[in-house]
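The complex appears here minus one protein chain, its other protein chains still in place.
By letter and in written order, the chains are A, B and C; residue numbering begins at 1 in each of them.
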Amino acid sequence: MERTKAVVCGATGMVGQVYVAMLSDHPWFELVGVAASERSAGRRYGDAARWYIPGEIPDVARSMTVLPCTADAVTATGATLVFSALPSDVAGPMEHSLADAGMAVVADTASHRMDADVPLIVPEVNADHLAALSVQRAGGRKGFIVTGPNCSTAALILSLKPLQAAFGIRRVIVVTMQALSGAGYAGVPSMAIVDNLIPFIRNEEEKIARETQKMLGSWSDGSFQPADIPVSASCNRVAVLEGHTESVLVELDRFASPEEVEQVLRDFQGEPQRLHLPTAPEHPVIVRAEPDRPQPRLDRLAGEPARARGMTAVAGRIRRDPAFVTGIKYTVLSHNTIRGAAGNAILTAELLAAKGLL
Amino acid sequence: MERTKAVVCGATGMVGQVYVAMLSDHPWFELVGVAASERSAGRRYGDAARWYIPGEIPDVARSMTVLPCTADAVTATGATLVFSALPSDVAGPMEHSLADAGMAVVADTASHRMDADVPLIVPEVNADHLAALSVQRAGGRKGFIVTGPNCSTAALILSLKPLQAAFGIRRVIVVTMQALSGAGYAGVPSMAIVDNLIPFIRNEEEKIARETQKMLGSWSDGSFQPADIPVSASCNRVAVLEGHTESVLVELDRFASPEEVEQVLRDFQGEPQRLHLPTAPEHPVIVRAEPDRPQPRLDRLAGEPARARGMTAVAGRIRRDPAFVTGIKYTVLSHNTIRGAAGNAILTAELLAAKGLL
Amino acid sequence: MERTKAVVCGATGMVGQVYVAMLSDHPWFELVGVAASERSAGRRYGDAARWYIPGEIPDVARSMTVLPCTADAVTATGATLVFSALPSDVAGPMEHSLADAGMAVVADTASHRMDADVPLIVPEVNADHLAALSVQRAGGRKGFIVTGPNCSTAALILSLKPLQAAFGIRRVIVVTMQALSGAGYAGVPSMAIVDNLIPFIRNEEEKIARETQKMLGSWSDGSFQPADIPVSASCNRVAVLEGHTESVLVELDRFASPEEVEQVLRDFQGEPQRLHLPTAPEHPVIVRAEPDRPQPRLDRLAGEPARARGMTAVAGRIRRDPAFVTGIKYTVLSHNTIRGAAGNAILTAELLAAKGLL
Partner (left out) sequence: MERTKAVVCGATGMVGQVYVAMLSDHPWFELVGVAASERSAGRRYGDAARWYIPGEIPDVARSMTVLPCTADAVTATGATLVFSALPSDVAGPMEHSLADAGMAVVADTASHRMDADVPLIVPEVNADHLAALSVQRAGGRKGFIVTGPNCSTAALILSLKPLQAAFGIRRVIVVTMQALSGAGYAGVPSMAIVDNLIPFIRNEEEKIARETQKMLGSWSDGSFQPADIPVSASCNRVAVLEGHTESVLVELDRFASPEEVEQVLRDFQGEPQRLHLPTAPEHPVIVRAEPDRPQPRLDRLAGEPARARGMTAVAGRIRRDPAFVTGIKYTVLSHNTIRGAAGNAILTAELLAAKGLL
């Protein structure tokens, strides 16, 4: 079987590098180009990308010439699939122009997440939202845009979806402790975070609320109906390299014991598991029994098989909450640049492929 | 005026050292003895205490001979006031025996916090709970025990009290990000926390709930009536040396705007301020306007005058909460070994002195 | 081919866990037992060992019952090979008694490193020192003891050996910046190292000097002749989890340019490479060209093939030194619990096996 040709836009940044690493030996997708800003375009990728990931830059990418992120340059590679990790100030129009040129654009950027006809997908959670693509194509466009959530929403939504399905959700209160890589390589100066934490991440709390509502909502009659669930988020940056940890309180619609909640999380399976997608973890959520887990350094790379490392959300400390009769509290964690960005996008592209949408 | 003679029990540990530093030049109290475990007793304090605090060990303490923590040894110093920072496995009976020997015991330990006749005091919050001392003395004991809250409760309660008074509180949900020093000098191995966090602190969540309820409650008819306010706490350890940061959500009894809440916090004053106690901060709570404050490294030593550094709780990010009609969210921080332990105890002793109870 | 049965003594500690992980699927050695202190003996390994390594405890070890570290218990497993990661206070006599009972004991502990008849081995550096085993056995003992160097010596010696062979060495000056794991899991409290470093590691400087001299020396006429090379070491602990970084200055016997030095390091090969031992890295030393490498987080797991990750020393910044006519400076790094402990011991055992000494 011939692999689908893919280009990564924004390939020199932190998330871009995770895409390159994950695509360097992908069974369904062939990395045929790396694109980045004008500053990097024309340079050898091995020179333009300061490689942040332990280990060597993949051979397939090292000597590629960095392309500009234009529809022409990307089209010329023969690619039909584009992963976008573009900076937020340019992502919006570039992704549009790539889709207009016929590309399937899978973006982990924020620009189009809330667009009325753009699905915001975590494949285990709301694969059915891909139905919205028919609206995009009805507009005459050959390509389309699919997005994934903000990195802090990813872990949360994987744990909320099975609870919503099993018990109903009345209210969500989440406090995040987010990793440094979520701000990009140079996003958080070391002077700001050694012996410190920062109780603020711009726009993050709003994103968690509305993205969660969109993903837990439905697509019907040609539009998204967000779930009517209040989501209160408070976001903090802590001195952790990778892995967002979140303290979650859910008021359920009906009472459930911690044991029932744990079982529902353990049993959760989605389309990727049913379709045996290459990057699908065996379990979207695992639950650890130790009283002091999950911990980001120990749990962020959970996920089997090897290709799915970092794709599993790890939950723990499931317990009743004293503030609500039907309240449940737990801690959940996922790898922010894998499940929260590149990995989720690749899994989404696999889902598109499996459904014949590529 | 002659100063009251005081001994610190548990003087070699982290909190013990903070006591020694704060008492080394105290206007009302004279440090006449340092007591510690059998292992240290008999040694020179300057040798027995591995001094953790930047700067030199105070001269007054350096060449003191460490005493055993017995009523006899403490009594022999002529002291009538004891500050207890004893380890939890021995604190309970030792504090009893010191009180039985006629000492005023001010403890930041957990052993007697929930005792039916022991006040649990943050002087700005519930100075009136000292009325319970009459019950202790009614039992024939010459001395008494007064306690202070767990370090994570201290910041919280300073911010809750004025909200309770002004608006009423229906429910409290708090997620803590606690400093390393809260676990004692060797409590958290570096291997456990570099590039990591730990979403669990043993018994801490229960302590926050019940101590908050006791302190926000009343003393009447000879017993404590805890406040009927559900408190949900989730506790995390992060790579910060000093200063507990807490993400707080309060459902108020009646609607208040963030501006009203801010004003109430700013205006808050308690007995220590009215009595001009030496270690009282001008403001028990200050509110920072920057969107990304408070931060532990920058704000933990807030408090004027100089003697009150670390005694002020710093709040910020006051905003409406989307999960409740009358919900308010904010971040609050205080210094865990000062306001959360030694400083609060010293302020409590000052309050006792001012009220003629020493 | 049947695998040699092996037991790990000191299996619950940090280095013990690395042994267990590396032996869980070893082609030549079969892990048949885990032994530890009396406190752990009799418990399930999965319960006794608080697993510090990201990922799960290997299945082969999880349900083993922890043995006491006695010759009887180890012998009863059928093992003939013992890896010792015992604590320093008990290692010496236990290793003797295991060897007396006929075991091949490969130790990364310090107790016997400087013994007159015990080889101190980094397999690429001084495989010929194994000749000393004949002296051990001449004493009538069935088993024997082989040791590996202190973790900070390992990286250094891998880079010094080829320089000694090619140019001769007159003097070595090394300043180390050592990782936290080198002190054991609870060795360095977080309060001691966040926003800090510690310019002292007990006995470490002496160990580096005498171990380097022994390993760069020769075995002849039935005794070790240490190399006559002054070694000045200054040791520091820094806030890095794994990977010791060392700033090295070598006064060579004859002038060599940085390019010549680099070539000699790159070309270095030892017995493990010639014998294609399973845990041998393709290159014992690699040299990075970037001006700011090696860095512990990025380079500590260097080494191909996969089984040899963490076995390669990474050098960089090779340059002339202004203080000596024939001076060369560079930075070198290796993984302290792999090449500096468990991995080096396993490679040594492989060398023993390949030479028919097991």
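Here is the rule we go by: a contact is a pair of C-beta atoms (placed from the backbone, for glycine too) under 8 Å apart; a residue touches a chain by one contact, two chains touch by 3 or more.
Owing to the predicted nature of the structure, the values given are computational and were not obtained by experimental measurement.
**Student:** Touching the hidden chain in the complete assembly: which of C:Ser88, C:Ser134 or C:Asn196 does that?
**Tutor:** Hidden-chain contact among the options goes to C:Asn196.
**Student:** Where the complex has a chain not shown, which of A:Ile121, A:Leu180, A:Val264 or A:Val332 is the residue touching it?
**Tutor:** Of the listed residues, the one touching the omitted chain is A:Leu180.
**Student:** For subunit B, enumerate the residues touching the unshown chain of the complex.
**Tutor:** Residues touching the hidden chain, for subunit B, are 52, 54-55, 194-195, 297-301.
**Student:** By the contact definition given up top, give the residues of subunit C that touch the hidden chain.
**Tutor:** Residues 171-173, 175, 177, 195-200, 202, 209, 230-232, 234, 236, 238-241, 245, 247, 249, 291-298, 316-317, 321-324, 327, 329, 331 of subunit C touch the chain that is not shown.
**Student:** On subunit A, what residues meet the omitted chain?
**Tutor:** 14, 52, 180-181, 185-195, 239-241
Here is the rule we go by: only the chains that are shown with their structure count from here on.
**Student:** Quick one: most central chain, C-alpha centroids?
**Tutor:** Central chain: A.
**Student:** Would you mind pulling out the distance in Å between where the CA atoms of subunit A average out and where those of subunit B do?
**Tutor:** From the centre of subunit A to the centre of subunit B is 42 Å.
**Student:** Give, as an integer number of Å, the spacing between the C-alpha centres of subunit C and subunit B.
**Tutor:** 48
**Student:** Give, as an integer number of Å, the spacing between the C-alpha centres of subunit C and subunit A.
**Tutor:** Once rounded, the distance between the two centres reads 40 Å.
**Student:** Considering subunit B alone, which of its residues make contact with at least two other chains?
**Tutor:** Those would be 195, 239-241.
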